[in-house]
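A single structure is presented below for examination.
A single protein chain has been omitted from the complex, and every remaining protein chain is retained in its original position.
And then chain A:
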Amino acid sequence: MAIITSKDLDLFYGEKQALNQINIEFYEKEITALIGPSGCGKSTFLRTLNRMNDLIPGVTINGEVQFNGQDIYGSSMDVVMLRKQMGMVFQQPNPFPFSIYDNVTYGLRLQQQTYTKEELDQIVEESLKAAAVWDDVKDKLNKSALSLSGGQQQRVCIARVLAVKPDVILLDEPTSALDPVSSGKIEEMLYDLKEDYTMIMVTHNMPQASRISDRTAFFLNGDLIEYAPTKEIFLNPKKIETENYITGKFG
């Protein structure tokens, strides 16, 4: 079932058009990979989904993005609510300079609902376990998150997102700043998270896209060129641009 639908989406940075009539549907409990050369608009597109582009001055968006049937750019949309339901993991690990424990509970502590210490403890443990970093940090939850390695920091950031229990997780090149071992661990973890979450991931790593994603969308110069199940894209692309990109003929 489609959980997010984008219809005729255009995005402009000032005068410059960065996205051109994007029509795409994302399905529940799947991993969708967005691929394409740098500057093709895939990260920009990802950021339209939780309205992070609102922070950049001079951005204009036309068209529609529906999330669970609701237009997220409609006037009745609560952006804060939307971002709680759509967690985001960034390219550079960006933990808060607080303890690991506080990092994971940060999104929760500011919600209406209050949690007891035991509930928080349990959420922290579950989230860190789900993010496959519990064994690394269980003895130093009160240490600064900044004392961890890049890969551990990124997994703590993922745990921080999981703790808020979003429906969708947006991942903007989550492993590109990490070494192969760390990125392998994160890849595995994302694959396991698929049971509970819908994930949309921007990546430059073709093998990664082919290993863990169910569907792949190929962007080029602000256009969505091809969108199909990952196997088809990688084994039997319909468009010549897709084939050229995947086989490394350009980009």
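By definition in this document, a contact is a pair of C-beta atoms (placed from the backbone, for glycine too) under 8 Å apart; a residue touches a chain by one contact, two chains touch by 3 or more; residues count from 1.
The rule is short, and it goes like this: contacts and distances are computed from a predicted model.
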Record-based protein name (UniProt) of the chain missing from this complex, from "Phosphate transport system permease protein PstA", "ABC transmembrane type-1 domain-containing protein", "Sarcosine oxidase subunit beta" or "Acyl-CoA dehydrogenase": "Phosphate transport system permease protein PstA"
Given A:90, A:115, A:134 or A:191, the one touching the chain that is not displayed: A:90
Identified contact with the non-displayed chain, of A:27, A:73, A:98 or A:134: A:98
Touching the absent chain when the full complex is considered, from A:32, A:50 or A:127: A:50
Touching residues on chain A - with respect to the absent chain: 50, 52, 55, 57, 80-81, 83-85, 87-88, 90, 92, 94-99, 101-102, 106-107, 110, 142-144, 146-147, 157, 160-161, 164
